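Removed: one protein chain of the complex. Kept in place: all other protein chains.
The block that comes next holds chain A.
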Amino acid sequence: MSKILIRGAKVLGGEPQDVLIDGETIARVGTGLPAEGAEVVEAGGKVLLPGLVDLHTHLREPGREDSETVLTGTRAAASGGYTAVFAMANTFPVADTAGVVEQVWRLGKEHGYCDVRPVGAVTVGLEGRKLAELGAMHESAAGVTVFSDDGKCVHDAVIMRRALEYVKAFDGIVAQHAQEPRLTEGAQMNEGVVSAELGLGGWPAVAEESIIARDVLLAEHVGSRVHICHLSTAGSVEIVRWAKSRGIRVTAEVTPHHLLLTDELVRTYDPVYKVNPPLRTERDVTALREALADGTIDIVATDHAPHPHEDKDCEWAAAAMGMVGLETALSVVQETMVDTGLLDWAGVADRMSFTPARIGQAEGHGRPVSAGEPANLTLVDTAYRGPVDPAGFASRSRNTPYEGRELPGRVTHTWLRGKATLVDGKLT
């Protein structure tokens, strides 16, 4: 295997250092390392991070290959600096059997842009009634550790309790999409001042918060860990903070879009802003940023949700919910967390690599940038600033809310176990 010398990179935002990759691992980290026949990448002060890990991605394959495939989705991931993604289970067929999760896992392995860790459904068909074969999915080649009915809430308290208990046998974790279904019937956007004016059905904060409150108490009662997907309200932050102070083993994620955008954007009735959970208010955005900074929210996860053009080029009520996010996540985090002084780059590495890898048990990912570790790395030009151009996305879908918006930061290189998947901003 070849050697690569990354020269003058600010490792986790620190002083410039050289990093020598030998084969699949990091051989040396230091200053003034000799090239010795290695291919040299001049980092020129760019920031070097461990390869990012996304605990919440929709790759759409099998079933909706018109919006994304494992290939296009993992290329988008590499483009955004990711070396591992967790693929959500709401495919067609649903990833609720060992067969489906193994298929997704194999496709990721064959394409080689990014490790794909399939998420298994908690219940058969995401219907919330009968536990899927969680153990079989765990024992499959895909080695599933994260289970979620994402897109739907495991709303039945007994089913949720059983799932939390059952996965303890193999140290799995249930990731809950917290949405009380009855409170969100016909919901189209955040319930509040803007929904009242626009006449769009409200998705109240309490529909999220009540499920989170219930589930942290269930997790405490049965001694399990629970992960909260895409937490979106100030109230949810308070509940998670309280739960952690009590010693409950809860972890939580926030999406980049909930760190930046508010429901004021819905006034355009442009469905590019339609997402579940919905964009909330300025107050929520502030609380989410603070919670990510102080560690109440553990990680950033994209909820990358590709949709074909026609599902967004229509009236609001008819449009699909979701936004693509893999290729803009790091830029949004820089804009909202780093450039605001809330988080340094070491903090970003923690929230977008170390901790998501630990929660999802993504072996070989989220490791320190030091000798002997797998060479999963991302090089970021943090001085760059420019408009988002969806035409350049590797994703098959273009449903980004950031089109034309100026954002900082650009991933120039990504290495997956020493193999470059992105070089000078171009996929290999």
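Simple rule for what comes next: a residue touches a chain if its C-beta (ideal position, glycine included) is under 8 Å from a C-beta of that chain, and two chains touch if they have at least 3 such contacts; residues count from 1.
The working rule: contacts and distances are computed from a predicted model.
The chain not displayed here is annotated in its UniProt record as "Aspartate carbamoyltransferase", chosen from "(Fe-S)-binding protein", "Aspartate carbamoyltransferase", "sn-glycerol-3-phosphate transport system permease protein UgpA" or "NADH-quinone oxidoreductase subunit NuoE".
In the complete assembly, the contact with the undisplayed chain comes from A:317, out of A:40, A:141, A:169 or A:317.
For the options A:124, A:198, A:265 or A:423, the residue in contact with the chain missing from this view is A:198. Annotation for chain A: contacts to the undisplayed chain at residues 188, 191-200, 202, 204, 268-270, 310, 313-318.
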